[in-house]
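Of the protein chains in this complex, one is absent; all others appear in place.
On to chain A.
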Amino acid sequence: MTTLSRTATDSATMLRRNLRHVLRFPDVLLMSLGLPVILLLLFVGVFGSALGAGLGGAAHGGPYIDYLVPGIVIMSAGYGATTTALAVNKDMTEGIIARFRTMAISRSSILIGHVVAATTRTLVSVGLVLVVALLMGFRPAADLGAWIAAIGVLTLLVLALTWLAVAIGLAARNAEGVSMFTLLVQVLPFTSSAFVPPDSMSGAVRWFAEHEPFTPVIDTLRGLLLGTPVGGDAGAAVAWCVGIALGGYLWAKALFKRDPTG
């Protein structure tokens, strides 16, 4: 068996294992829907009309929910990544990973199995958030091509966040060690263009919001879904995603190569 086909076979086996874990606890999937949906209800129902009126032209004339949903969708991708980091961290402390390391299998299959399963799980939860948004009155104006591009951008972001989450899960000594990452992916969207355009922010926060990775990704997704011009954001979004994915991948690989300490 060649190295490549062995990697593929073993990765498929590991993927089955990880997907079984997800299916055995479907509440994890539902939990990851909880917060994005609550935020959606809060920002549409409570702050919606005030924010929509305040935004004026920035909301492209449409209702506030149309401006908001791309940001919420990206946030749910972030929550998926925190779940991934915790799952990887817990799995690495299990004795079975030590067993895998003593077997003649492709070592990268262990990480690939996690990444593919987590990406799938996160995309499913992102899709469910989108469905809830549509039920609440979100009316995208995207044509087929734009939808495909939007799904592509989303998948790329989820893949990037997942590789980073896997590395974080490997690096952290325990579940508490993952909390910094959780905080980061939860706070960053708030200081991005998710809820209000950076133009309406002030000083340093505005500069940060304009330059942090979530903003170009959200703006790209918003442009694609609402049918407004995407502009230079797409390039920045793809660059950020590829950079994060590559960094996470290399970091995770190096961490996994170390001798286990447990």
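In this section, a residue touches a chain if its C-beta (ideal position, glycine included) is under 8 Å from a C-beta of that chain, and two chains touch if they have at least 3 such contacts; residues count from 1.
Quick note on the criterion: contacts and distances are computed from a predicted model.
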Exercise for the section: Determine which name in "Rieske domain-containing protein", "Serine-protein kinase RsbW", "NADH-quinone oxidoreductase subunit H" or "ATP-binding cassette domain-containing protein" the UniProt entry assigns to the undisplayed chain of the complex. Expected result: "ATP-binding cassette domain-containing protein"
Problem - Among A:A98, A:V205 or A:A254, residue touching the chain not depicted - result: A:A98
Fill in the blank from the handout: Interface residues of chain A toward the undisplayed chain are 1, 6, 9-10, 13, 16-17, 20-21, 24-25, 94-96, 98-105, 259-260
